[in-house]
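Only a single protein chain was left out; the remaining protein chains are all shown in position.
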Amino acid sequence: MRNRFRSGEAERSEGPRPRAGSPQTLDRRAFFKLSAAAAGAALANGLTPPQAFMPVQVAGAAETAGAPAFRFAYISDSHLYSRELNDRFARALLRAVDDVNAMDPQPDFVFYGGDLAQLGQVHELELGASIIRKVKAPLKVMVGEHDWYLDMGRRWRQLFGQPTYSWDHKGVHFVVLMSVLERDFWTKRRMTPMERMLTVAGLDNGVQSPFMVGRDNLEWLERDLRGRPANTPLIVFSHSPLYKLYKNWNFWTDDAEDVQAILTRFDRVVVIHGHTHQMLTHRIGNIHFHGLLSTAWPWPYAPQGMPELTVQMSRPDPFNPNDGCGDGEVLVHADGLVDKVYNLWNRSPITVARGYTESGGKECVPPKPNRPGF
Amino acid sequence: MSSNARRAVAGIACLAVVAIIVGCAQSLRSPRKPEEIVAGHMAQWKLKNPDRADQWIEEEKERHKIQPPADNRDLLKGEQAKGHAYGNYTERDILIWARETEKLVVEGSRIFHNAALLGGTIGVSCDMCHPDAANTHPETYPKYQAQMGRTALLRDMINWCIEHPVRGKPLGADDPKMRALEAYITAQRKGVALNYGKH
Partner (left out) sequence: MSHTRTLDARLAGAIVGAVLLEAVLVLWAGTPAAEGAEAPVGQHGAAAMDVQLEQLARLLPETDVGQAPAGFDPVIWAAFVPKDNELTPQRVALGRKLYFDTRLSRDGTVSCATCHDVTRGFTDQRKVSEGVEGQLGTRNAPTVLNTTLLETLFLDGRSPTLDHQATMPIVNPIEMGMPDGAAAVKAIAGDAEYQKAFKEAYGREMNYEDIGRAIGAFERVLVFIDSPFRRFLQGDRKAISADARAGWDLFNGKARCMTCHPMNLSNPLGTDNRFHNIGVSARHQDFEELAARALTVLKSDPSEKKLEELALSTPMGELGRFMVTKIRSDTGAFRTSILLNVGISPPYMHDGSLPTLWDVIDHYNKGGEANAFLDGGMEPLALTETEIDQIVAFLFTLTDQRLAADNARQIAAQRKAARKSRAFRDDDLAFRRKLAFEDRVMGDKSPEK
């Protein structure tokens, strides 16, 4: 069986790089994280919060990886209504943009993970566009089902272009794959566009079809990746997770195996997805999956099908509409593997380091929640 | 038709066309609230399906998985029923019980998934944080609810959620909507052991 994992020696043999934690690579947030050593001082009542600060290189990482080559920020799943109707969702998206703009140094780009609007209405999409375009760094966006099913993506394409595309950045090949197509369930029911949208908008609504990438996008992906060497650092964004977690909530892509088959020849692939509004980690062979946080609300964890690798986040408090939500960063290593940082509002950030998925969950284990999940 | 009459008809027709154009423009400009959209949805469905008004139960069950009530057919067994006025159950009894119980639960599901019916003012419905009523934990009540600073029953927490995350007006304890919501939320936890006070 081919060894898909690069050894520490192989990494180091590529020459010295500035390590995370040395002054010239520190951004303000990482600087705070170094205080883990000093955290013992004067803690009242010995109440050490369970998810205290962890440096990016968590204990046990044993420096197999070295420092990340660059980072990008993400914001996802804002589900906007008009601000007159729902000020809370708009405020949360503004807060996320404020967070990202306060990063120092700025990330290489900001990625928006889909579901900008709640019901795909023009005023919702335009409100969202006006806010996310205020990020200082370059912006890349992905479409979600809430953006699509009112007018089948017409307004989205006018605002943001084609939903499936790719680009290269610092040696990494990025792909944005439209993964929330659905087989037509609306025509035979003679649904209006809004009825169709409302059906898709219900997470637990069984009338809709499972998500899929679809034949066209699969062929596009094959063509896009053709000829690229197997060691190409490859990061794929999709709105739905490109595996089958829980069909009832469309935490699911029906042709996931077909996508995985196209990706299997690469040494390692990272798939980053939205839709699930929670901390989520999985690995299938060479593919490392990471979920994005929502700004609007957190989903509970599925009753079945949960990947073993996922260390769940503690149950959010409904009093705080920002709890369980947030934004984050992805620290990209030269080989394409990532440290996924969840910047949870009013909680300590949690990092799912590359060593965690690389070791199958044995090293760099993120802190466990202090209460049973959902 | 006289020329005057023709002119009159033409004038009215023009006015009508203008009115239609203006009306369409209006609806394009001002965003409709989700409550209006959902109510319109229901009205349209009813218009299209006048003969299926009684099938709201099946429609709702098609949309959302709902736990069925307990199977009571064991009560049909046993010898004592023959001499027992109140204990002489029949298949029809069991069917009626099941159907009636289910109606309240399914009605609860309808309200649970509908911001307008909940009375919310920000377009948020329960299923947004609680798909299939996940994470509602009805089996843990009564318990001290930290958000409320006091001991609560399930209906108190439902009302708290209606007031805060949903931004609606709390329901009266005997409001039919409250009863239906409690029924649906409890039903979805069928089989989980009662453990009151568990946080």
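Letters are used for the chains, namely A and B, taken in the order the chains are written, and counting of residues starts over at 1 for each.
Going forward, a residue touches a chain if its C-beta (ideal position, glycine included) is under 8 Å from a C-beta of that chain, and two chains touch if they have at least 3 such contacts.
Source: prediction; values computed, not measured.
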Residue touching the undisplayed chain, where the options are A:G120, A:G144 or A:P349: A:P349
Where the missing chain touches chain A, by residue: 28-29, 31-46, 49, 52-53, 82-84, 87-88, 90-91, 94-95, 97-99, 101-102, 123, 126-127, 130-131, 134, 317, 319-323, 325, 345-349
Touching residues on chain B - with respect to the absent chain: 146-150, 163-164, 170
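Heads up, the rule we're going with is that only the chains that are shown with their structure count from here on.
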Inter-centroid spacing, chain B versus chain A (mean Cα positions, whole Å): 33
Residue ranges of chain A in contact with chain B within the complex: 81-82, 85-88, 118-119, 121, 123-124, 190, 192, 194-195, 198-199, 202-207, 248-249, 297-300, 303, 315, 317-319, 321, 371, 374
Chain B residues within the chain A interface of the complex: 31, 33-34, 37-38, 40-41, 44-45, 48, 62-65, 113, 121-124, 127-132, 134-135, 146-147, 161, 164-165, 199
